[in-house]
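A single protein chain has been omitted; all remaining protein chains appear in their positions.
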Amino acid sequence: MYRLSEREWQAYTEKYKDRARMLISCPDRPGIVAAISHFLYQQGANIVQSDQYTTDPETGRFFMRIEFDLTNLEERCEVIKAAFRPIAESFDMDFSLVQASKRKKVAIFVSKEDHCLLELLWRWKSGELYADISVVISNHPDMKETVESFGIPYHCIPVTKDNKPQAEEEQIAAAAGADVIVLARYMQILSPRFLDDYAMRIINIHHSFLPAFVGAKPYEQAYRRGVKLIGATAHYVTEELDAGPIIEQDVQRVTHQEDVETLKQLGRQVERTVLARAVGWHLEDRVLVYGNKTIVFP
Amino acid sequence: MYRLSEREWQAYTEKYKDRARMLISCPDRPGIVAAISHFLYQQGANIVQSDQYTTDPETGRFFMRIEFDLTNLEERCEVIKAAFRPIAESFDMDFSLVQASKRKKVAIFVSKEDHCLLELLWRWKSGELYADISVVISNHPDMKETVESFGIPYHCIPVTKDNKPQAEEEQIAAAAGADVIVLARYMQILSPRFLDDYAMRIINIHHSFLPAFVGAKPYEQAYRRGVKLIGATAHYVTEELDAGPIIEQDVQRVTHQEDVETLKQLGRQVERTVLARAVGWHLEDRVLVYGNKTIVFP
Amino acid sequence: MYRLSEREWQAYTEKYKDRARMLISCPDRPGIVAAISHFLYQQGANIVQSDQYTTDPETGRFFMRIEFDLTNLEERCEVIKAAFRPIAESFDMDFSLVQASKRKKVAIFVSKEDHCLLELLWRWKSGELYADISVVISNHPDMKETVESFGIPYHCIPVTKDNKPQAEEEQIAAAAGADVIVLARYMQILSPRFLDDYAMRIINIHHSFLPAFVGAKPYEQAYRRGVKLIGATAHYVTEELDAGPIIEQDVQRVTHQEDVETLKQLGRQVERTVLARAVGWHLEDRVLVYGNKTIVFP
Partner (left out) sequence: MYRLSEREWQAYTEKYKDRARMLISCPDRPGIVAAISHFLYQQGANIVQSDQYTTDPETGRFFMRIEFDLTNLEERCEVIKAAFRPIAESFDMDFSLVQASKRKKVAIFVSKEDHCLLELLWRWKSGELYADISVVISNHPDMKETVESFGIPYHCIPVTKDNKPQAEEEQIAAAAGADVIVLARYMQILSPRFLDDYAMRIINIHHSFLPAFVGAKPYEQAYRRGVKLIGATAHYVTEELDAGPIIEQDVQRVTHQEDVETLKQLGRQVERTVLARAVGWHLEDRVLVYGNKTIVFP
């Protein structure tokens, strides 16, 4: 198979074994950056990238993403978190500190369309998505052979009107331990409880430029409206359909010549690109959610 | 002034004095192209470009745009139209035949935002829009001096709640003879009667990627939704607000950093580009309306 | 496997069994369109799309692509070609007439990079490239398993300094009968004789926005120059390296943050998109070569 060799994964893991990423969000006030960077300096960290964003003065919220290198990160990570806690509390911060070399566990849900799934698998195998794809869950058996050829377990859990709650129990069990769930054209609604368990950790691809063409059959809607661009939107899933925080969007030019089938075909390219970008940014801890919006650090 | 000299206009007019454009629309059936091209050949025409589009078999409608050169077009144009009429009738065609060297008369409506107006004036003066801009009509006096510096009459017709019908009478009088009306960020609703008089000859620029953010304050809506692309849409105006046939759309990437003011500023660049393209295509007879959609020939 | 079922291919083949495509190129003069369309009308054809382009008056060359439907095309195709020949001769035309339902045979050459190959295979299996991929030829064994899992023969023909002519003989034998050869990141120079046999039927993807960064290591060159966009170019291969007629190009925005490895990774997405588009257009007979340029009909 065309997979990244274990040797190559290990080279990456080795290269970034001392690389940490810190995400911070708190009310804005003077001294935040000074406190954080002083703390990191004391720990012996070398900041390799940092980006900061403050919302408008009225709402006044501060967001930061820092990448730093720190010798023996593996052993010291928990100690550092504990040592940072008092600073976090004094500034009323939400914060996370993760090791860049730890692969996040990804569970992918899919129905019958395979293009988004294959894009993710392909980028994963070529080393562009640094993650463990722990399972693919589908309500159809169609992609079992393909997925398993990548060495990934495939759970076919049919969903019908009658078995929905039970099917979801099985899905939750199959996805157990996932850090993030990707709906790669999964055409079923998840229950509020499921959404709550994975709040801002479920990424969906919607096959339109939201908020245009919310709901079903967006390409049919786009065709009828005669738009000159079609698009796709990757967003975190919330209870309100197609209304969660948008992570990424892109578009593709079309003309009067395209029928619905061709729109779908062109749209597939945008869908898989947009979803792969959004998943990549999430895996690299570049996305922070603020209200119903995302901050995507470069 | 930075205008195309009269000498340059004349060079263009001279170069294309024998260039004609024919737009045809009819039910699809065999023999249409043969009939048209045989007719043109008999007249001595040389076809320099032709494009054709047929809708799906169910609706089965045929659309064509032909550019051809014909010696002494000016004198022969009406005769040719008359000679073509029997063919048109036998195929149940709608058709138009225009001389490329005849400048269409354009009336521009504007409120307080000047960027779309200036883009049109600038492209006109640099020879990119081959037209006569016969008048600019506004409900505000602000741009009088600028417009007149281009040698174009400026009619300031204030519109209030009370004088709407009368103001529109004045507008109609001021625009008399216009082949096309461009709403270059004109923030007033036109009456059904006005729309009817200029059916598919009024081009509006809407400051969003329609059908997203229909109605007022689209940039505020886009900001609240947290989209990653903002857009603009040029469309023919129909009675239903922001729902007419779309001529052109484009988008601009934005990030979480942009506030509403910056979205508006970035949006202005897209708006003026999209409107200028749509107006240019209309002036070159590239746009055919079919149902609520446009066919834009390349 | 995630392949288009034979049933779906057959549906396509059935749907377009009477669809023909005609490509014509000749010196410009009045009456060409009339002659062609009259001929097709006499044969009972219904033109469903036609596009025409004439170069500037000095060079005066006429190009046309016509799609038409004709009952019993399969049986009548050769007869029609013969019947058209006198017209073609009288206008000094080059012309081709192909059945849309006939799948072209494609041979793909690849070295070690798999992204362009996989994109083609994926689009082929999903029905976006209507073709027979008859063989994949490589100078490395790496992708044998993947290619064979698509049901396609894989020929590993190692190329060294010493065995070049002999290796090429083997390649030519392996590719025998191919209508088009695609170099999907194949990093070896082909001999003039090979190029001659497949003139304007070998499509290469170059990993830069040509003519910038001709030759080896374009991403390294782009990195050193500090460009803000990277690109890819699909072109027909001619004897002069990276100088053949360009079919398609596209770009991707980059920033100072990207190192060479990231440029390559981002570039891979552009490369595979650009190559897949170019191959698709070639398969649909949309590309005509004129001098060192292409005409790509919409």
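The chains carry the letters A, B and C, assigned in the order they are written, with residues numbered from 1 in each.
FYI, contacts are C-beta pairs under 8 Å (C-beta built on N, C-alpha and C of every residue); 3 or more make two chains touch, one makes a residue touch a chain.
The structure displayed is predicted, hence computed values, not measured ones.
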Please identify which residue in A:Glu8, A:Asp51 or A:Glu145 touches the non-displayed chain.
A:Asp51
Going by the contact rule already stated, which one of A:Val33, A:Cys77, A:Met187 or A:Val214 would touch the omitted chain in the full complex?
A:Val33
In the complete assembly, which of C:Cys77, C:Met187 or C:Val296 touches the absent chain?
C:Val296
Using the touch definition from the top, which of C:Met187, C:Ala212 or C:Leu266 touches the missing chain?
C:Ala212
List the residues of chain A that touch the chain left out of this view.
28-34, 36-38, 40-41, 44-54, 298
Touching residues on chain B - with respect to the absent chain
1-2, 114-115, 118, 122, 126, 128, 142-143, 145-146, 149, 255, 257, 265, 268-269, 273, 298
For chain C, which residues reach the chain that was dropped from this view?
53, 56, 209-213, 224-229, 231, 245-251, 255-257, 259, 290, 292-296
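Everything that follows uses one rule, which is that only the chains that are shown with their structure count from here on.
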Rounded to the nearest 5 degrees, what angle rotates chain A onto chain C on CA?
180
Given that chain B and chain C are copies of one sequence and touch, is their interface built from the same residue numbers on both sides (over half shared) or different ones?
same
For chain B and chain C, what's the span in angstrom between their mean Cα positions?
37
Give the residues of chain B that touch two or more other chains, as numbers and ranges in rising order.
53
